[in-house]
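A single protein chain has been omitted from the complex, and every remaining protein chain is retained in its original position.
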């Protein structure tokens, strides 16, 4: 058991705070003989990197990853892989306000209540900066999936809603996702989302988003009932991402009002085995993958760092007000897309190894 | 690591299939010196027991629990508690159809794909019958919470939606929950839900439900960032329950379209410490409890066992049809209420011990 | 994490006390499709069963095992296997003395110090009766090894020393082990050991023993450096057996005074791969199996239940004396042989699955 590890056979352990000298993780359990270099990891970090558009935080971090162990002559050795990312832009500003006041919606109060002290610089350990480690580990997970299944992992995320503006699924285009700063699969949403976020940013306000992550081409049989169910592990993985407040699989909450007839995915034999007439189950039945696309969706709450003054209390137990200045994402949900993809990859890599262990 | 265990310091491991001789679990990590007898557990099992109204399965199971170890002279000894429940009503019917055909929406196909064989009798291991063990373990968890916090755990669940019929939160009455067969907190929903389910039952159809579970009176500080976050563990706990497809904390998905100002829960000093103006966070910030009510909600899909014939395939790889006869819940979400409560209690008991370990 | 579980991918969790209604365990992680019935387990339990000679405790327990889950139509399903053994001969004698006094050398005092209370009947949870569960789980482990390696596991234990009387390794005969009540591989030791133990038994005294367990035919590559080393896991496994105070691998303590030249096992190519000129390493290098015989040895202290009165204290904090009457093994090391074999099998089954997970 470790509070800072995730996964079982493919497992990573992260460390580091927003304003410490560096962050990083140890990736353990990787099969040997996988070609791996920084160049396999860096592109995924670059997708998550701050400062790439006006819609995300302007903190400047190159997020250059270094592999410090576990790789020899370009190949994984089966020993732990230490990934290391320096923090460069820890702006040495005055933290006076945050230092003593608890920002509503943030983890300031709860860390203080739990530990009796906290690293207040940029949120310390609770900062979304830690998610860079997840993305780096996720890049290794993709290589593991490719090694075990014999083909590259197709794990793709997209933003499907900002505020109350939802994409039109009829216009879904995966190629579009990489062409816009929102990871939107619907080109028509770029303008309205830009307008929405420009307005929020100017007002010092924020809003939430919904992210969808889809894994394609994975075999049936992944998932370990009853308490290592694939959907339970995905729920845990996504809920552990900063600011996530809801997770659903396949049709999710929308399945609830339906009848059993409408919701059950009918089966037929196809040329390559069983096919399904629909995918309300999101590719998971009884906690085990069915071979269909694995579909998970999660809601990211509006950024809690806002300019509007809010009532709060301070560490001395006095009523006060706070407004959060500084570099913040008006919609943290955007940069959650590569994080969600990484967590999906990590869960799947882990379950591929777990399945191989038990079932050969 | 165990696929059939849940929790870390308070931990239970379940075993058993729907139509085997018995089911049960081992509860490990219970502090010593807690008074415990079957009478502490049985009432919770009775709440979940089938056959108590016409709206749930008519399988007749007394679900009498026996404590086989870990209790001496009425007190827990700190050693593992073995809980044992006999299966009595394993109707020896013909399983011919289910034996060879995969029921859409069920785990039949995925178990078969994973393991190459399956216990088809009543769903085998994937049957919701296993949840009796969770409820039994949950009863022990409640005693642990009481021991550690010094007061009884107030963990209560309710059904807030069946199909598309939602309760009116303005009429919420916890006392009502135990007076109707739906665990409804809104007396006005009993008639419409009865009508809805009678209709579905006669049609051999089914629908889903949404369950809300609330834990009150727990201290701030529970939860272990970053990968033992309280909300992540709750998400995993609830998603592991049969037929659950979505989980949310506090405002959940409804928080997404809001602005940061609207969503962040403002704080003020009260007589007994910090108070919050609202509870959109569901009592959890940064993965750690804030001392507010802990609120989790989950969506249960419509029962997949329906009379209407559906397309499917069989174990020989041929197209066929199936309709599921037998004793089934038209809305499995109803009996999920005590199961959700139990999982909440288990997560909280575990985190109380984890917090005590690290923070004293 | 569980205090009452052992293993990771092949994992068992035990429950039960010496004088409760039953004992048992859950075996988790077993691959599917292994033929398994009570008849595969019972012979191993019979080897450990008390009352089979005058040299072991006269408690009468048939130790009939029942499989309550995880097996369907004679095959493992991949779900948890619940093994159940009733306690039949819980002699309802007066526990007056043991109840209030701490027996020197026993766990009475430490359980009481840890938990504040204890089940004093026959040692409660600390009784060697629990080892029946280990032997049952070990029988399943043997089946797993056979499934994964394609041949039956050859895991054999023997008693090599009682008191200060050691076998002559030149007379080692595995066939002899099953022909005498001591599991001695040296027929010449039967008479002197019988004499020794008859004398000790009459005197109400006891002595210790050394057990050696050898696993043959396992592949190279088992063991997970650095903290899942095969030898570290074996050390933990054997040290967890009641009354064990020392564990060694291969030459063990005898390797220490040697020179590096004398101790390193030289290698040569043989017809079927690498061969070793000696096996001082006990088949493990760097925590990983080499393909040689895996050899572990452990020392069992003399039984602490003796007739000679000893100084002790009672639960009221007063000085007193105690002599232990009742049914006891004059040399508990004898019945530790099948337990050591079982723990070896369990460690190896676990590591076979762990190796398969990471390395395919």
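Letters A, B and C mark the chains in the order given here, with residues in each chain numbered from 1 onward.
The rule is short, and it goes like this: a residue touches a chain if its C-beta (ideal position, glycine included) is under 8 Å from a C-beta of that chain, and two chains touch if they have at least 3 such contacts.
What you see is a predicted model, and the numbers here were worked out from it, not measured in a lab.
Residue C:248 is the one among C:212, C:248, C:293 or C:341 that touches the chain not shown. Of the listed residues C:33, C:51, C:181 or C:228, the one in contact with the hidden chain in the full complex is C:228. Within the entire complex, the positions of chain C that touch the omitted partner chain are 1-6, 8-9, 14, 102-107, 109-111, 113-116, 125-126, 130, 161, 163-164, 200, 205-210, 220-229, 231-240, 242, 245-253, 255-269, 273-274, 277, 280-282, 284-291, 299-306, 308, 310-313, 317-319, 333, 354-355, 359.
The omitted chain makes contact with chain A at the following residues, 1-5, 8-9, 11, 13-17, 20-24, 26, 28-29, 32-33, 68-70, 72, 75, 77-82, 114-119, 124-125. Panel shows chain B; residues 1, 9, 29-32, 78-79, 148, 225, 353-354, 356-360 of it touch the chain omitted from the view.
We adopt the following convention: only the chains that are shown with their structure count from here on.
One simple way to say how far apart two chains are is to compare their mean CA positions; for chain A and chain C this gives 46 Å.
Centre-to-centre separation between chain B and chain C, using Cα means, comes to 39 Å.
Note on chain placement: the centre of chain A and the centre of chain B lie 26 Å apart, centres being C-alpha means.
Residue positions 1, 9, 29, 32, 78-79 of chain C are each in touch with at least two other chains.
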